[in-house]
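Remarks on the structure that follows.
Note that this complex is displayed minus one protein chain, with the remaining chains in position.
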Amino acid sequence: MEFLDYFSNVFTAYHLALLIGGTFAGIILGALPGLSPTMSVALLIPFTFHMKPESGLILLGAMYTATVAGGAISAILVNVPGAPANIATAMDGHRMAKLGKAKQALHYCFISSFVGGIFGVIILIFFTPPLARLSLEFGTTELFWIAILGITIIATIDSKSVVKGLLSGLFGLMLATIGDNPVLGVERFVFTDHLEGGVNIVVGLIGLFAMPQVLNLMEKYYSDKNAVLSSKGDSSLMQSFRFVFGKVKALSIGSFVGSLIGIIPGAGGQIAGLVAYDQTKKVSRNQSNYGKGEPEGIIAAESANNSMVGPSLIPLLTLSIPGSPTAAVLLGGLLIHGIFPGHEIFVSENTAPVVWTFIDSLILAQIFMLIIGLFLSRHSGWIMKVPDNYMAVSILVLAVFGTYSIGNSYSDVIIMVVLGTIMFFASKAGFSAVPVVLGIILGPIAENNFLLGKLIGGARYGDDWMIYFTTGTINVTLIVICISSIAYGLYSNRKSKRSA
Amino acid sequence: MKFMKITKIALLAVTSLMFMHAQADYPDKPIGVMVAYGPGGATDFQARIATLASGKEALIGQPIYILNKPGAGGRTGWNWFASEASKDGYMLAAYNVPHFIAQSIVFDTAYNINTLEPLGNWGADPAVLIVNKDSPFNTVADLLAHADANPGAVTISGAGKFVGHHIAFLQFAKASGRDLTYIPAKGGVDALRLVKAGEVSAGFNNLSDSARSAADLKILAVADLTRHSYLPDVPTLMESGVDVDDSSVNFRGLMVPAGTPQDVIDFLASKTPDMFNDKKTQGKMKSTNSPARVMTRDEVIAMWNERQAYLTDLLAGLQ
Partner (left out) sequence: MAFIQIANQREVRNMNQYFKISTLIVTSLAAVLLFTSFEEVFNPSPWGENEDYLFPRFIAGGIAVLALLLWFERDDKGKPTNFMDLLPGLGLILAYIISMNTIGFYMASMIMFFAVIMIYKKPEETKDFWRVLLIKLSISTVFTLILYCLFTLMLQVRLPGGLFF
């Protein structure tokens, strides 16, 4: 119960102001299309430089928590996910908004984010030592199988045709091979200097989601009636709470999958939302509603996103191994203040007060995130009423800004625009952006870990390097899950075809 | 006599005025430092610490801001720096030796030691040979004995190809004459994870990161000429009987593109060592476990040339 001793450190006027300010700014920044959580935390690090360690960390932690949830706002209202984590939210959230239920969608999103977030921090407080060991068990081959598991959901996620889904996914995997590969030490498919840095995940995300949306709004400007959506079935806050807490299955799958993916080094919350969404969909009774505005989809995806935050700090704080890209930036924030991750970080006299204060502030950050988020949902209806021409150009400018600021790179802007324009025309022919992004995220994980595993396996077993991939409890478990995921996908596909 | 004295004073005044004029002109706005790695990485935060004191009037007299241009192991940033950055002294960059020199030899890059002008060096992070804390190896000799018995089965991780760790591995394999396997992970953190999880037999990694993780690791040797003050009990590779010098040490410092006016280079080169030696900066370097080593422009030029010659030779052997 050590964490209780340090709550008083958080309850100072300065720290509370930092927490509220950080949470508020985080939700706003997260909601801007183009600004990902990793970006926001990175932008903030120079500011924390001159603060005391615990103050700096409180601000960064609040930011991390809030941007992950804030990304859902733009996903729901304008169909542009703020981060890869919010892709799954966009699939059902935006369709709910189109049906006039934007407010409910936002309510569900923040409430389930809160539930998942608290669950994640509790995991962080009580189960760090055993989970740190578990996190090390996820090695090269395990990460390879996790990437394969992610790839198995590509075919069926967000597209009617399996062939087109797979094609989009493979296109994403191909995009991911462009540029430098550190494991091979080569540059591939660099036809022009602009491609040297490859296709960054967030650049791809902005291009594939924001640009088609911009072009869509322009194309349909005269033909669409730009109807102001009346909100239907305006439910109260209490009803939203009751609804979300009634969806025990979606909430628990989301929180559990999110936490598990959080502790896996490097896999990142990027896929937590999508994997949880897919799992919840598979066990759901109203599968056919997914992708058409099913609230369960939002609940699963958002609880997974935020439950990932706490556990992603477990390998970071104990082993100096970040569990998500944002955690990797946080590592820099810790080191700058001379807080060195290690097993003794929770007990050492120098670091314990800072770390426990930080963790306690994460609990409060969840609460503030919920309050501020629900408050903002009440007042975000006007975004739906912004005329299409203003909306199109605002998304475009923010997308260009977000893309440029990731690597201060003009090449990224060009990649974003070209990719987005291609995606716009491809979506006309029935291709979806979701599997493409999934491909960009999973491609390097699959390829690099395959190559490393082959090298290590080769050194251990010679020509029988495959043994390295097929032995070990986690490997076998993952292979079984992969196979059953494919089998179940085929089965339900046939079943739905027969019933159609 | 008196006339001579007056002319002397007048001359002095004029020259000092001219000198002051040159100084008053530059710098008159904040100066950027391009870091070719992402925010939060070791190069990034060390660059922020090293340039903390730049605003002091006696030093550069202008604040320094950091511009991150990550991508392709640093090549994206350095290519941009050598070909597109302004050559007026308002855009500096952080260098990582041996990374950029090795890359300029292996890849078709816009930069090499002739298109860049060093200003000063702030840090030197040697590669260390590490094994898991549960590993049966306690010395370099143990590891080599195992390699003798099982050729090719000893795996050593490092942060990708053509970086300090890879150079250290190549030197180690060459000098020891053993058949070892290099495992190029995606970045230093991943390379460290492979060792901590026991997936590889050993690893080359940064001294600063490894010293922090002492609870999970055993550090067998330092790939430098002398022992390091952070790890006084750890022998160098040479002491352990493997003839590896300091060519893999990760030097970090500041540079400008070639073509920058000579007086600007001279001004910055005269100020940067003092800036790095600032008391607060050094204190912060120490508290963040960042090994400092301040070198002047001339020392860095000599070091660059030496590395260029050596690495051309070493990497040619790979083909």
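Here are some notes:
Note that the chains take the letters A and B in the order they are written out, and that residue 1 is the start of every chain.
Going forward, a residue touches a chain if its C-beta (ideal position, glycine included) is under 8 Å from a C-beta of that chain, and two chains touch if they have at least 3 such contacts.
Not measured: the values here are computed from a predicted model.
Hidden chain, full complex: it touches shown chains A, B. Contact with the undisplayed chain is limited, among A:134, A:184, A:352 or A:481, to A:184. Only one residue in the set A:20, A:43, A:99 or A:383 touches the chain that does not appear here, and it is A:43. Shown as candidates are A:375, A:390 or A:491; the residue that touches the absent chain is A:390. Residues of subunit A in touch with the missing chain: 43, 46, 160-161, 163-164, 166-167, 170-171, 173-174, 177, 181, 184-186, 188-189, 214-215, 218-223, 226, 388-390, 392-394, 396-397, 400-401, 404-405, 408, 410, 413-414, 417, 421, 425-426, 428-430, 446-447, 450-451. Considering the complete assembly, subunit B touches the hidden chain via residues 32, 65, 67, 318-319.
One rule holds in what follows: only the chains that are shown with their structure count from here on.
With centres defined as mean CA coordinates, subunit B is found 34 Å away from subunit A. The residues of subunit B lying in touch with subunit A in their complex are 38-42, 44-45, 48-49, 66-73, 75-76, 79-80, 106-107, 152-155, 159-162, 181, 183-187, 189-190, 192-194, 196-197, 199-200, 209, 212-213, 215-216, 287-289.
Here subunit A touches subunit B in the complex through residues 42, 45-46, 49, 136-137, 139-140, 179-180, 182-185, 187, 193, 196-198, 200, 265-266, 319-322, 328-333, 335-338, 340-344, 407-409, 411, 444, 448, 452, 455-456, 458-460, going by the rule given at the top.
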